[in-house]
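One chain of protein is taken out of this complex; the other chains stay put.
And then chain A:
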Amino acid sequence: MTQNDMGQAPVLTTADGLPLKTSLMRTTRRHRIRAFLLVAPLLLFLVVAFVLPILDMLKRSIENPEVHNHMSRTVEALEGWDGESIPDEPVFAALVQDLVEGGEARTIGTVASRLNYEASGMRSLIMKTSRRAGRIEEGPYKAAVIDIDEDWADVDTWRLIERESDPFTLSYYLSAVDMRYDAEGNIVDQPDYLKIHNALFIRTFWMSAAITGLCLVLGYPIAFLLANTPLRYSNLLMILVLLPFWTSLLVRTTTWIAILQQQGVLNDLLVGIGLISTDNRLQMIYNKTGTMVAMTHILLPFMILPLYSVMKTIPPHYMHAARSLGARPFLAFRRVYFPLTIPGIGAGSILVFILSIGYYITPALVGGQSGIFITNFIAYHMQTSLNWGLAAAIASILLFVVIAFYLVYNRVIGVDNVKLG
């Protein structure tokens, strides 16, 4: 004790006798806690509204609880099955028990729906057997069950049940990229007549890239004009840019329908001035053109605003200096002005591109068959086919790809260089 006291330098203390260091740490800790409490509502909101749903989506895309939970006896009895012959009596006895109980508890329907995604006809096989299994009073169960439906004597039925008995599955991801398990459990391509998602992924990405490009080409001059005209006029121009921004998305989309459809304003005009005959009215909507036009218009402000805010900060005398040093206008623009706007281009492009990938209302309304995005299929699987696992898998893939794009972007341009204003 005394030795320790002797070995140390005299400790600075505050008025109440605490060491200065401790007191300082307390104060900063208090500050930190206060700061944390201030951001806590936002953090909580982000966790509840953003992080948890995404985690739930990721979980849904691989979880496969139906067979595992509601046919647990059958799954257990199937352990050690050779996968080649029809299972034996104990498996069938377990199956009957599972199906009868599941029928009474009304849980077997989810198993039936799940297995039907993998092989058409499984729904009625499970439901029919579940209803009739209650009437089987005693064994041998094998003969009785096969008597209900011969499909129970098909090895493929059992292979499917065994494969889907795992609480996690890759089936949804396979289905999302147009692949599947075959009867033997190998991963194979879907037959051509069932392929659909890959083409839509590719279309979504190239069309989003094209929309981003269009927005850049159209938005750059407008932003330049906004940043370089006197305030009086630029304010008015700004309102013209922002007005559509404040208008409902649906209104803007349906306006394009009124303009572009075959009996619409633009076609009427073209027929009116005699450019096309009334029988040859142009098909400008319900296809890729419709999606491109409407989405470019809707996303344009997201390109213009970051560009404008960056251009506004570029002092005009940079260009003057370049000109006075002998550069022609184009060279001065290319060597001096343009490089300074790259952070704005980066910010606008990544905003438009990511927003565009996630859009689904506009493609649904004006895209027809050829102009819809993969997002429309997420909606379809959520609302119509009700295959939420598949919807989650497609959405997860989309998320991964966007993250990948972001990382590549960060590598090439650098997120630090992005300026939103």
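The definition used in the following text is that contacts are C-beta pairs under 8 Å (C-beta built on N, C-alpha and C of every residue); 3 or more make two chains touch, one makes a residue touch a chain; residues count from 1.
The rule we apply is simple: contacts and distances are computed from a predicted model.
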Report summary line: Out of "Spermidine/putrescine ABC transporter substrate-binding protein", "Cyclase", "2-oxoacid:acceptor oxidoreductase subunit alpha" or "Circularly permuted type 2 ATP-grasp protein", the chain not pictured bears the UniProt name "Spermidine/putrescine ABC transporter substrate-binding protein"
Query raised in the report: Which listed residue (A:253, A:309 or A:387) would be found touching the missing chain in the intact complex?
Result: A:387
Query raised in the report: Of the residues listed, A:78, A:93 or A:112, which one is in contact with the missing chain?
Result: A:112
Requested in this report: Check each of A:25, A:143, A:199 or A:269 against the chain that is not shown and name the one that touches it.
Outcome: A:199
Query - Absent chain, residues of chain A that touch it - result: 105-110, 112-113, 116-117, 120-124, 127, 192-196, 199-200, 263, 369-370, 377, 380, 382-388
